[in-house]
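A single protein chain has been omitted; all remaining protein chains appear in their positions.
Moving on to subunit A:
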């Protein structure tokens, strides 16, 4: 840590002021947040008071990925305290203290692993020094255990008793970390720190925010691409419980005293829309895909060797086209946000994965400096990428600035499902040429995405193992808004690629696992061009999943294999399918994950199982159609979510090799559609090229 003594004092002073406000608006125990004298905040991540209370601050937004538990686990391990001793608090946005206060890209642990360890180890060293000074012994003769410093002659001093003295010491610049064999908390099963509040129904989420003087609002949004021409608000304004009806940016906001009053008013609101260009439909999107596939304007993302020449020499050519629709994120907690805009300051509160960009966006919109905009981060009822977009934050802020009231804007499920920033719709075309011995000599991929950016991942496997490669991308602009959706791009590219490689293996007469291993062997000896993955780590998850799933050793069970590298982690899967009453049923998925060090085994299993269920559910059921710029379906009665009676057994294993931890919120999702589709093929000889399967 580069924290200097002066910084520390400044930060302590800062936090004495800020943290007594607390993050939890309802059950805030102000005294629990107070920093006791100078023996309080040691650094951004932790404080210890003279009574021995250890508070660990988790800066990153919690969307169900378990970061609020995982971060403190790392600090507590190096601090060497008993987990039962610690209290965990969500830190609000503080750009001075924290560098990456966001949730996205499965990047939090990768980014913060060293910082968290240092935060804990530094304070542990200060505690030992304080004790050594007190006992007049050399610090190297002292040890720690469970929040107590142990001296050479059997002396004992708790961290609490040492806190005040320790806080006056210079902050050490060099610290040593624990050997991982001595870990007591890291790698164990640690329960979610919010469990107690969740199971007793505490108001933790954005939708639960209540502030003095607050009003409620819902916003009626136009079809994609349409403009608001007029709306009839006079009758609506007279309805009971309605405070105001205002319009901004083609939207109409109904402000009211309670949710039901607003819901009723909405039913009476009439909005007329127009548009300069024809509004988009699913047919429009299909036409764009067709055109994109024929276009000569593709951007070349990667070129190794000479694909065109090589494919001409191939003894067999395999081609396939894959396609996925726009889908909604549909977190169980629909979008919502609280804003209280005053003339020279703003309070924002609610579920955002990106508090700092939210602050910046509101600052730009309202021309109020960022340092006058406070952001409170609530727990989130799921995110899946949806809360990386700031549209709903900006709406709340703009509405509050218009009505000059603190307001909670709530989206109904229908608003949430039709309101955009979807997973982009994408079509892929793959082509592979194999020689007489079944080796892939040429590989081609074109992705055509609708507001997808680069819909390929041009440096990912099997690239690096093939001499002649051409990868192209076309991004077609659409009025339908898109955004990152759990494992952006790879959530479908992973399926398409792994399904295609299965087809290639079959055409080459090779076992799909052996084919991958042979390709990786090639990468290990002489990679072609730039690669982003480590072939040895790829190989390990493949070998382990083959063993754990008893690949091809289970008579009567149809298996499908896939493996994918994303967010710096590696996941191999084998899915099993049985045919029941003539229909394929996914009965089991075995997954082996290399995400480096497993910080919290319970949380890690949750992420892997959850991502597999997510991947399977969306591959099987999810689809939005468009007609005149409007998405349908708009609720769970017709937009099918996977349910508890449809999930296979999931056997989740971890390589747990001690490498610095990498992402886990997303990586288990991309291989899922592929392992399942390949198992369905093994069972039925029917290949899936489109999602959803059903």
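The rule is simple: a residue touches a chain if its C-beta (ideal position, glycine included) is under 8 Å from a C-beta of that chain, and two chains touch if they have at least 3 such contacts; residues count from 1.
One rule holds for everything that comes next: contacts and distances are computed from a predicted model.
Trainee: If you had to name the missing chain as UniProt does, which of "Anaerobic selenocysteine-containing dehydrogenase", "Two-component system, OmpR family, response regulator", "(2Fe-2S)-binding protein" or "TRAP transporter small permease protein" would it be?
Mentor: "(2Fe-2S)-binding protein"
Trainee: Check the options A:394, A:613 or A:677 and report the residue that touches the missing chain.
Mentor: The single option touching the absent chain is A:613.
Trainee: Consider the whole complex, including the chain that is not shown, and state which of A:250, A:321, A:635 or A:684 touches that chain.
Mentor: A:635
Trainee: Could you tell which one of A:88, A:149, A:162 or A:204 touches the chain left off the display?
Mentor: Within the whole complex, the residue contacting the unshown chain is A:204.
Trainee: Which listed residue (A:334, A:385 or A:535) would be found touching the missing chain in the intact complex?
Mentor: A:334
Trainee: Which candidate, A:265, A:380, A:409 or A:487, sits in contact with the chain we can't see?
Mentor: From the options A:265, A:380, A:409 or A:487, the contact with the absent chain belongs to A:380.
Trainee: Spell out the interface residues on subunit A facing the chain that's missing from view.
Mentor: Where subunit A meets the chain not shown: residues 26, 62-66, 189, 191-192, 194-196, 198-205, 207-208, 210, 216, 240, 258-261, 264, 330-334, 379-384, 412-413, 602-603, 606-607, 609-614, 617, 635-637, 641-647, 650.
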